[in-house]
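Worksheet for the structure shown next.
Just one protein chain is left out here, and the rest sit where they should.
What follows is chain A.
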Amino acid sequence: MPIDQQKALLFGAAAAVRLLLFTAFPSLPNLLTGRVEISTPVTSFKRLQEGVFLYTHNVSPYDGGVFHQAPLLLPLFSLLPNPAYYPFATNLLYTIVDLLGANALMHIAESGQSATPRLFKSSRKELRWSSIAIGAGFLFNPFTITTCIARPTSALTNLFILLAMAKASQGAGSTFVLALSVASYLAMHPILLFPPLLVLCYDVRATKSKSAPNPLAFTAFHVLSLVVALGGLLYLSALLTGSWEFLGATYGVRLLLPDLTPNVGLWWYFFTEMFDSFREFFLGVFWLHVVSYVPGLTIRLRKQPLFVAVTLTGIFAVFTPYPSIADGTLYLSLVPLFRHLFPLMRYTFLASSTILYASFIGPAFYYLWIYAGSGNANFFYAITLVWSLGLSVIVGDSLYAALRDELDVERPELRGKEVKRI
């Protein structure tokens, strides 16, 4: 079967599954929207609806504690018919968002930047999955499907992160910056992907053109265009809402964590239980911790920038303030790009069973705490620890595999032998 036909079939099947779930179970979207594992205070669709309602009734949605999402989403969703009565347009939008995301993911896979970037050729580069398989892995991942049905705005963030990665791996500088600035505008933390993706973009540009562009000029140009794009988006938002108070209600909430609604991350319970005098200190430490991975990984894995970006999405899924399974599913869908590293990973069984364990026990323990009353908050907290541990095991293990793979190229004589870190 030709590749286009396969792709059409895949997309058709994925769209059919989603639209079927939307129509066959009309109460499913609202049920999933209410799940804390999927909807966080900064991405929830119900809060978005409230924001749109207030916006269309001329009440500032940012002068309140419910709506913490980007202002440009408001006119977008106010154009759609009310999802309480006519949900089809919204459902279609989210289905299309998923398909576009899968399309971007397949472009990344086709670019071959995962196994054979400019400065490094993996010794196992022939070991790879087709882009169709990777796209199917994204589209038919149950986490992706539940995220799509629950309609959080993190689906949009994921799309723009994938687009930024795809454009960077094609060397399209301006569209990469634009996509990344939209993703950062929506969720703030994707801006940390800029350094590795810039390196990736530079590498691809250097491969394509005869002479490598001047690194300094290249960096300066792209930083400047990122600032311009982000500034433009923020200025447009300020024009739209009439004031700059949305900054505090969106990015301020992500930075300072006033809303402690449970989620799958590590922050909410930590800051619920934190002593008041240390709250600011630990907020600073936690953010510094997230940021610290960016320079470390980018410098050490200079030769594999796409791997750095993917690993960072995994770190975001664990260590950002409001993660959800949407962030986890983005990482888990990007990992198959590195099929050539799988033979070198040591804890795949442990990690995958931990993830499975957490995804089944998590909702049960949440039920025991909130509804049955037979458990307390520690039940759900313990499961979020397991989930985070599982994801961080995959992150660490794939990093080990990537470094080991580099070692195999540097010193082919050590291939297959036991190594030590000193």
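Throughout what follows, a contact is a pair of C-beta atoms (placed from the backbone, for glycine too) under 8 Å apart; a residue touches a chain by one contact, two chains touch by 3 or more; residues count from 1.
Here is the rule we go by: contacts and distances are computed from a predicted model.
Enquirer: One chain of this complex is not shown here; going by its UniProt record, which of these names is it: "TP53-regulated inhibitor of apoptosis 1", "ER membrane protein complex subunit 3", "GPI transamidase component GPI16" or "PRELI/MSF1 domain-containing protein"?
Expert: "GPI transamidase component GPI16"
Enquirer: Please pick, from A:Leu266, A:Val310, A:Ile325 or A:Ile383, the residue that touches the omitted chain in the full complex.
Expert: Of the listed residues, the one touching the omitted chain is A:Leu266.
Enquirer: Which one touches the absent chain: A:Leu233, A:Val318, A:Ala358 or A:Ile383?
Expert: A:Val318
Enquirer: If I consider the whole complex, including the chain that's not displayed, which of A:Lys7, A:Lys125 or A:Arg404 touches that chain?
Expert: The single option touching the absent chain is A:Arg404.
Enquirer: Since one chain has been left out of the picture, which residues of chain A touch it in the full complex?
Expert: Counting only chain A, the missing chain is touched by 34, 36, 46, 49-50, 52-54, 57, 59, 63-66, 84, 258-262, 266, 268-276, 286, 289, 292-293, 296-297, 300, 315, 318-319, 369-371, 376-378, 381, 385, 388-389, 392, 395-396, 399-400, 403-404, 407, 411, 414, 417-422.
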